[in-house]
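Removed from the display is one protein chain of the complex; every other protein chain stays in position.
Showing chain A:
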């Protein structure tokens, strides 16, 4: 399974939830599959989906799902200790770990070689770290939401991208409708 199939699987679970989605093709795929006002699409800042998601989860009670990638987590590894030491029960970090930089031509990441992001997250102090296979993501995500405990999901999947259009929505529109959904 590749990322876009996982996103199709979890789209019904994400419905109505606050979702912060990683830059590039992940956001394009989520936008094409299941656009909703409570999706925040990152258009230009690699690595910060987990940080934005944590900040959001810490200040308000609704569940927040940050959809990140292995390459993006590697670019902002400092986020994992911050997540571990400032736990938010309403925060789920879902790392779609396809072992490659999907938006830039599927170059391999170190997460696809010797580095285990699940072990990194645990070593950083994160509790509730679950590594799963792509097929199990929907179940694991639903269980994480039901548990009402902070969860870091490392979802191992195949590398590859669906061909979806670039997001042309204005960033201020994305932000405005997202904030209205957060405050609804």
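Keep in mind that, in the parts below, a residue touches a chain if its C-beta (ideal position, glycine included) is under 8 Å from a C-beta of that chain, and two chains touch if they have at least 3 such contacts; residues count from 1.
The definition used in the following text is that contacts and distances are computed from a predicted model.
Asks: Using the UniProt record as the reference, specify the protein name of the hidden chain from among "Sulfopyruvate decarboxylase subunit alpha", "Molybdopterin dehydrogenase", "Ectoine/hydroxyectoine ABC transporter ATP-binding protein EhuA" or "Ferrous iron transport protein A".
Replies: "Sulfopyruvate decarboxylase subunit alpha"
Asks: Among A:60, A:107 or A:148, which one touches the chain that has been omitted from the display?
Replies: Touching the chain that is not displayed is residue A:60.
Asks: So that we can see where the missing chain sits, which residues of chain A does it touch?
Replies: 20, 40, 42-45, 47-60, 76, 78-79, 81-82, 86, 171-172, 174-175, 178-179, 182-183
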